[in-house]
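Report on the following structure.
A single protein chain has been omitted; all remaining protein chains appear in their positions.
Right, chain A next:
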Amino acid sequence: MTRQLAPHPSTKPTKPGPAAAPKRRRWTQRTRRDFFVFLALALPNLVLIAVFTYRPLVSNIYYSTLDWTLGSPSATVVGINNYVTFFTSDDASKVLGTTAIFTVVTVGGSMILGLLIALALNAKVRGTTFARSAVFAPYVLSGVGVGLVWLFIFDPGYGVLAWLLRGIGQQSPQWINDPQLSLVMVILVYVWKNLGYCAVVYLAGLQSLPQDVMEAASLDGANGFRRFITMSLPLLSPTTFFLLITSLLSSLQAFDLIRIMTPLGTGTSTLIYEAYLQAFGAFNRAGYSAAISVILFAILLVITVFQLRFVERKVHYS
């Protein structure tokens, strides 16, 4: 690899060549050399991305047309049967419903709480730098570890939450056994883990607001709340849009917490978790799992395309 990269003395492009040498030829040599340098530098990464990111997208579409038990040597082509099964069975309403609730509540919850925390972090008092790092910390921690810690807190017998509820004379709900409460529990922990990200991004947005405009409004007598609603919030809309897209994408991919807190996925089986359970849970239904992955990817693609178009328009018209 290095051999190609080390410039051969005779091809050094910038050394002024013999006066008679035509300019175009030097340029061509340099172009050809750069062509190989580029391949040597970028090809390993590009091949890896092609094999492990792009190829699976195509493979998934192919697998989704098969009736195939994972590990079995034979498979039957069934066309769009897996999709038909998904959309005509209870799975569709159950899984899509869970995905929708989980996504909407976690995205909304992390963004609203994140914005409130960002406003607190934007106060001109000491200690904001420390608090900013503190609220961001859960975002970088292992979902497996975090999930276990919260599972203990939610434990109906010996958890902190049960103890607090006993203090006010209440029984702890059965977080694990009740499918709906399981979903509530996973959503709460997911928001806890991710709101620091929204807070820090919103804080950056708040700090890049034009100070002179905000101060003019302040001198005009607009109070804090009014200033926030009529000025900060509209000015923050690019940040809000960015967070909406990134949070949507990551909520749709949430896996770790669901796996640790509700391994069977009762009440918490989102698209990604259902795809995992179908292939790697009890059933080994690889074709069906691939079909669910394709549906998930289609949703992610729509969001991404929507984002790109929106950004493009913003760039064009501003």
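The working rule: contacts are C-beta pairs under 8 Å (C-beta built on N, C-alpha and C of every residue); 3 or more make two chains touch, one makes a residue touch a chain; residues count from 1.
To be clear about the criterion, contacts and distances are computed from a predicted model.
Selecting from "Sn-glycerol 3-phosphate transport system permease protein", "YeeE/YedE family protein", "ATP-binding cassette domain-containing protein" or "Crp/Fnr family transcriptional regulator", the unshown chain of this assembly corresponds to "Sn-glycerol 3-phosphate transport system permease protein" (UniProt protein name).
From the options A:Leu46, A:Val77, A:Val213 or A:Leu233, the residue with contact to the chain not on display is A:Leu46.
Residue-wise, the contact with the chain that is not shown comes from A:Ala134, picked out of A:Val77, A:Ala100 or A:Ala134. Touch with the hidden chain on the side of chain A covers residues 2, 5-7, 12-15, 30-31, 34-35, 37-38, 41-42, 44-57, 59-60, 63, 70, 116-117, 119-121, 123-125, 127-146, 148-150, 152-153, 155, 157-158, 160, 163, 166, 192, 196-197, 199-201, 203-205, 207-208, 211, 215, 218, 238-239, 242-243, 249, 252-253, 255-256, 259-260, 272, 275-276, 279-280, 286, 289-290, 293-294, 296-297, 300, 304, 311, 314.
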